[in-house]
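A single protein chain has been omitted; all remaining protein chains appear in their positions.
Then we have chain A:
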Amino acid sequence: MSANVSTHYISEKVARVRWLPEQLQQSERFITGSWDMERNFVRLWKLQSNQYATANTAAATDNVELMPRCMDKVSVEDDVTGMEFVDKDTLAVTTADGRLSLMNVQRAVEEDQIHFTARSEQLHRFERSQDPAPCTDISVYGTDIATAGEDGCVNILSSSNIRQVKRHIEADSLALFAVSFISQNQLVAANRMGVIRMLDVRVASEAQPKVNFMVACKDDKNSNFVSSITSHPMQQHILLCGTEEGSITVWDLRNLDYPASYLNAHSSPITDIGFHRKDPSKLFTAAEAGEVWMWSENKALTCDNQKDGSSAWLSGDRVKSLVGVEGVLTNIRKAINSFDVHGTRLVCGGDSEAVYLIDDIV
C-alpha cells in the first residue's frame, strides 16, 4: 500500500470522482458526485494547504499537507451515475433519473464555481411504464457524448446541444452497464450478462452491425456482468473489461474470435477501470471490496514492439509476467466506486463516504 494516502470523510457516498483537466500543471481541483443520499450533489473541491499541519519539519511526515475544501456544489435530482469532462470547463453528468446534464466550472483564485448550463430530455425510460430508467455510464469522444441506460438503449448527443438526441440505439434487451467509444463512430456497450456489443453511431437500431462477444468467466454457469470498459489511449484496438467476478478480459478488436488475455485480479466485482491519462503504461482498477490496484507495464520488455499494434496486454497468459501489479489502496472494506489520476495524484472515493488522495503515483 502506498505510503502517502490521506483520507477525507465528506459525508456522502461517492459515485464518481474526476480531476479538473489541466494542461500544464498538476490539477488541484476535483469533482465528486454522490449517490444514495437524501439529496445528491455534484461538488467541486479544491486542495488547500492544511491549516492544522504543524510547522516543524520533524513531524511533517505524518502530516496531511493538502486538504480538499468544498468550493461549490450543485444539487442533482437523483444518484449521479457517470461524470466526464467534455472540455476543460464543461462537465457532463448522467443521473439515475435517466437524464444528462451539463455543468460549467469556473476556476477562480478565491471561490471556484460550478453551475448547471443545460439539461437533456428524459433519455432513458422503460417502454411499458414510461418510468425513467437509470443512466448507467457515460463516454465522451470529442464533443460527442454517449449514455447507456438500464433500458438497454444508448443515446448519442452532442455537447453543443444536449436537448436533441443525435442517435437513439436500442442496443440490448438487458440493462447496459458500461459504454465506451472506441473510435469516432464506434461504440462498445456491455450488458449485465457480459455480452459486449459493437455499435455504430451512424446507423439506426435496426441496421446495427450484429457484432457481439462475450466476456470470459471462470464458471460459464454463472452470470458475469461487465462493470467497466476502457480502451487503450494510444492503441485503440485494445479493449479492457472489468467484470463482476473481479477478472479483467482484454480484447483485440481486430480479432474478436476469442479474448486476447484473461487476468484473474480482484476477488470482488471491479467497479472502475482506466488508464493513466498521460502514461498509457499504467492501468488502474478499483474493486467493490475497497481496493485500488495499479498495473504497470514493464517497459524494458515491451518498449519496441508497439508499432505493429501488439502490446503487453494482448500477450495472453504471459501478461502477468509483462505487467506488474501493486496495491495503491487496500483494506478500505467498502467499495471504491471511482477513481481518477492526474499527474502523480490519484483521487478515489466510494461507499466509505470518504475521498482518498494519493500523492505519489509514479
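Quick notes on this structure:
We adopt the following convention: contacts are C-beta pairs under 8 Å (C-beta built on N, C-alpha and C of every residue); 3 or more make two chains touch, one makes a residue touch a chain; residues count from 1.
We take it that contacts and distances are computed from a predicted model.
This figure omits one chain of the complex; the name its UniProt record holds, of "Nuclear pore complex protein Nup75", "RING-box protein 2", "RNA polymerase II transcription factor B subunit 2" or "DNA replication complex GINS protein PSF1", is "Nuclear pore complex protein Nup75". Interface note for the absent chain: among A:Lys278, A:Lys299 or A:Arg333, the touching residue is A:Arg333.
Contact with the omitted chain, checked across A:Val105, A:Leu123, A:Ala175 or A:Val341, is made by A:Ala175. Within the set A:Met193, A:Val211 or A:Leu256, the residue that contacts the chain not displayed is A:Met193. Which of A:Val42, A:Val76, A:Ala96 or A:Ile361 touches the hidden chain is settled by the complete complex: it is A:Ala96. Mapped onto chain A, the interface with the missing chain covers residues 9-13, 35-38, 79, 81, 96, 126-129, 131, 134, 136, 150-152, 172-175, 177, 192-193, 195, 212, 214, 220-223, 225, 244, 268-269, 288, 333-335, 351-354.
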